[in-house]
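Of the protein chains in this complex, one is absent; all others appear in place.
Going by the order they are written in, the chains are A, B and C; count residues from 1 in each one.
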Amino acid sequence: MSAAMTQASSQAMSHAATDKRCDVSVKDVEISFGRHVVLEKLSLDIAQSEFIVLLGPSGCGKSTLLNAISGLLDVNAGQIWIGGRNVTWEEPKDRGIAMVFQSYALYPRMSVRENMSFGLRVAGMPANEIQKRVADAATMLKITELLDRKPSQLSGGQRQRVAIGRALVRDAGVYLFDEPLSNLDAQLRAELRVEIKRLHQRLRATMIYVTHDQIEALTLADRIAVMKDRVIQQLDTPQKIYREPVNRFVASFVGSPAMNFMPGRVERGATGATFSLGDLSIPIQGYPFKSPGLTGAAVLGIRPEHVLSGAEAGPNAFNAQVEMAEPMGADTLVWCRTPSGASFSVRVDSGPSIAPGDTLPVSFPVGTLSLFEEGPDGRRL
Amino acid sequence: MKHTASVVALALGLGWAGTAFAQDKAEVIHWWTSGGESAAVKVFADMYTKGGGTWVDTAIAGGANARTAAINRTVAGTPPTMMQFNTGKQFDELVENNLLNDVDAVAAEMKWKDKIPGPILAATTRNGKMFAVPVNIHGQNWLFFNTEVLKKLGAEEPKTFDDLLVVLEKAKAAGLIPLAFSGQKTWERGLFNTVMVGVGGPKLWMSVYGDKDPKALKSPEFKQVAETFAKLRNYVDAGAPGRNWNDATALVIQGKAAGQIMGDWAKGEFIAANQTAGKEYGCVVLSKAGGGYLMGGDVFAFPKTKDAAQQKQQIVLAKMLLDPATQVEFNKKKGSIPVRTDVDTSSMDICAQKGAKMAADPAQQAPAMELLTAPAVTGAVEDVISSYWNTPAQTVDQFADKFAAALKTL
Amino acid sequence: MVAMVEPTGPRPRPLTPARIGLYAFLFISALFFLVPLYVMIVTSLKTMPEIRLGNLLALPSAPSIEAWVKAWSSACTGLTCNGISVGFFNSVKILVPSVIVSIAVGSLTGYALSFWRVPVAGILFGALMTVAFVPYQIFIYPLVRIFASAGISNSLPAIVIIHTIFGLPTMTLLFRNYFASLPIELFKAARVDGAGFFRIFWSVMLPMATPMLIVAVILQVTGIWNDFILGLVFAGRENLPMTVQLNNIVNSTQGERTYNVDMAATLLTALVPLVVYFASGRWFVRGIAAGAVKG
Partner (left out) sequence: MLAIRPRLASRLAAWVALSPALAVLVVVYIGCTTWTIWISMTASRMLPSSNFVGLRQYEALFANERWTVSVSNLVIFGTMFMIASLALGFLLAVAIDQRVRAENLLRSIFLYPFSMSFVVTGLVWQWVLNPTFGIERIGKNLGFADFKFDWIVRQDMVIYCLVFAAVWHAAGLVMAIMLAGLRGIDEDIWKAARVDGLPTWRVYVSIVVPMMGASFATASVLMATSVVRLYDLSVAMTNGGPGIASEVPAKFVMDHLFERQNIGLATAAATSMLITVAAVVGPFLYWQSRRRAAAGAH
């Protein structure tokens, strides 16, 4: 939290939240528009004070789920519990939630102050209490000097701060974020990301955050629910999802630059299990197979940053042909080919220059690679 | 208790005051809005005011508009004290639905039935009772001509349509507009009806519009009427379609046209231009065998009301409308002639005197079309006539067939 | 020797034939649109003898506002000769409540139909759309009967209700399309803030609908001010609008016509909507841009 924040406000804003029970639980929820089914028997349990990110491409149902939790969308079947109460049929305002939207959704004809206090005024809160809450939230978000402006006079980043402020004053146990940073440029996004993370640490409120940006997910979440096609593919800590994606979809969606995939075969030989890529044979002895002894066609996945290159490559290194180098500041992403022609990328320090046509010794350490079934949606082996 | 009593007293007092006010008040819906017409209706208003009443004037231009408003209010239960209709069948259904008060008692008391021309009396009587008070007679089939122009053309005052055609031909040759015409549906019907009664005679007139006899439409007389009517197309100018009747009258006044066939209300235009009947302009009813003065006009009807005070005012109004002095004064302003045959018309202009004489003579009297046909039929026939007039290719037979169909309107 | 001129500075913009053609088109169009107004104004300033000469486009030889004065204060509209000034205030009396009520109902209906899932919404909207095409004249007679049995015929409330009924399809359509074009997240945010149906409408949606409100006001002011038949049938004799008096002057059944007074009266009657349009033409286009073309 910013240094400008006062001790008093920090207490005021954080106490109420931690005092409340505010775990969220989605039980067998179904949602459909007419004949079009959007969510099917979906369940999700979110612990008190947890920061959970719903991550997935557009159309995966993550926003629908968030809207169902908020009560903006009626569920066709199932239940939603917040803070130990069944709120399935409650109005949004009665669920103890606050929400931040992608397009900020600031009321254009109201000043910042009016925007932030609207909900409290609707609820009939005494003016001095409203005044205090707005002032505290504004201080916390460094928007005090903007309070009397209209939304049209604000920049994108300022608008989203106001939108967050509007959620803050509700002093809710559960905060819902619907792609709140997607309309901002990269720098502002990073800045506000940090801000939100600090908020969470300060408030200890439950936060449910929808995004399609895996960096936001990895940086913010306690747990990430990766969704695709209306189904939660994997629900785990960011580390786990990054290291052990349950399928190729999760593997490719999380992490940047994207994971390399190379089709080949798992074979068992005298030296133990190997993965053959054409003529190349990569030792994978010690890989934690789910079903031991498995052989046959498979896909090897390894993240560019996990490929060892140059001197680090070690004894299992093979020579790869460099095709192209993308300098990215601190690192360089080097695009190579295996002798059999499979393309992959390697992340190396931007030290010695590497030019197309060079040969680069690389190795795929077994501790960091993943193996999947064949096919675009192959499960982890 | 004391309070309640005083409130009741106050309410009663107000109620009484209200009735007293209503007693003297009469609201009249009519469509007389132009200068001459307002002057005429002012005669009624002044007479009524002189008798101690308050005349509440609701003038709405356009007969259909005024009647619509009046009928709607009558149906809605908030009728005016008195409302205007054209003499004829416009108020038939109000009588049938028991929405009008009859004036039979007053009529008997004042002996009106002996003094009103037969066709007009018949048009206000339903089931033997008089349901409306006629206030004037408008002759509908006059020919007005510019005497100066006729003199220049070397023509006599025409007596029949044959005479007229000769005059028109002369006017055409002289480069004038022969017949000043206003090409709107109503006046196309007016012209046709003038031809029908003038060429076909009152007998044909009555069998077509009175008996609605399809055989009459196939008669040689009707054929001759249709042909004469068609001939008149040659004598109107290019600007006629859509023209207002008073603009046509102006052409006669200015000597640009020889004459105009119109009702006697056209006199108002001549008077406004400071012309005198018999001097600058002449008037004549064209008739082959004599007879056939088409009489229409206006009546006032009295909607049913439960308010006794209003009923009383309706009787006061009825008597006032047919007062001899009022009649002369009103009709002078209106350009029409008194509906009573027993009033002295010597102070009126020549045309009015001519008209009054014909109106008093049963041999000359003929009911106007709307006295014989319901508005629905009048309208249907009007469409047929208008279509014939504007479509030279249409044959007389086609015309007669359509005419017969229109007369049979459901 | 001809020295080559190197391009420098602003590019020369010659008046191209296309540009001339464009202005010619606009000029001719403007003439086409202005001729009737010109004829009305010129005629209203002429004397009757001059009008009878029949040169429609000629300027008045001796302009006189006599006809205007007469039309406003002394032309006969029946027994009384007070001009159309009486009707002016009646028209205002009808206009103000009718515009407010019809827009209030129309915008509320449009709002309810765009954000709230109501079971009959489809049917209601379909019916409104259909009725938008129906000549309203056919409803007049049964409505007279209905109003009569409700005991409110021939009164100010009656005419206000009538204008609301007949304004409903257009108003609903305008507002529904406008609200539908607003981001749904605003509505969601307001609901999370705990605002109910009317609160969202009043505090969030209506303040945003200013461009559409302007369009609605313009359309309704024009429509209601220009109305003749409804005012005649439903307003009652105390409240007959200006157009009825105009009709009394212009459409006298029998009697002499004074075209200069007719034209002056017509212009006086058209003055309110004319001023509204000339003053707010820019807003009108903007309002339409804000809502009407999305949909």
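As a convention for this text, a residue touches a chain if its C-beta (ideal position, glycine included) is under 8 Å from a C-beta of that chain, and two chains touch if they have at least 3 such contacts.
Here the structure is a predicted model, which means the values were calculated and not measured.
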Which residue, B:128, B:154 or B:242, contacts the hidden chain when the whole complex is considered? B:242
Touching the hidden chain in the complete assembly: which of C:105, C:152 or C:214 does that? C:105
Chain B, residues in touch with the chain not shown (by the definition above): 63-65, 67-68, 71, 75, 90, 92-94, 97, 183-185, 188, 237-242, 374-376, 378-380, 383-384, 386-387, 389-391, 402, 405, 409-410
Even though one chain is hidden, which residues of chain C still touch it in the full complex? 22-23, 25-26, 29-30, 32-37, 39-40, 43, 54-57, 105, 108-109, 111-113, 116, 118, 120, 122-143, 146, 164-165, 168, 172, 196-198, 201, 222, 226, 228, 243, 247, 250, 266, 269-270, 273-274, 276-278, 281-282, 284-286, 288-289, 292-295
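One rule holds in what follows: only the chains that are shown with their structure count from here on.
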Which chain has its C-alpha centre farthest away from the C-alpha centre of chain A? B
Just by CA atoms, which chain is the most central one? C
Once you find the CA centre of chain B and the CA centre of chain C, what distance in Å lies between them? 38
Per the C-alpha centroid definition, the whole-Å distance linking chain A and chain B comes out as 89
Listing for chain B: what residues touch at least two other chains? none
Indicate the residues of chain A shared as contacts by at least two other chains. none
Can you list the residues on chain C that touch chain B in the complex? 52, 76-81, 141, 144-145, 147-148, 153-154, 232-233, 237, 240, 244, 247-257
Which part of chain C faces chain A closely enough to touch in the complex? 183, 185-186, 188-196, 199, 203-204, 207-208
Chain C partner contacts - residues on chain A that touch it in the complex: 67, 70-72, 91-94, 97-99, 101-103, 105-110, 118-119, 122-123, 163, 166, 170, 178
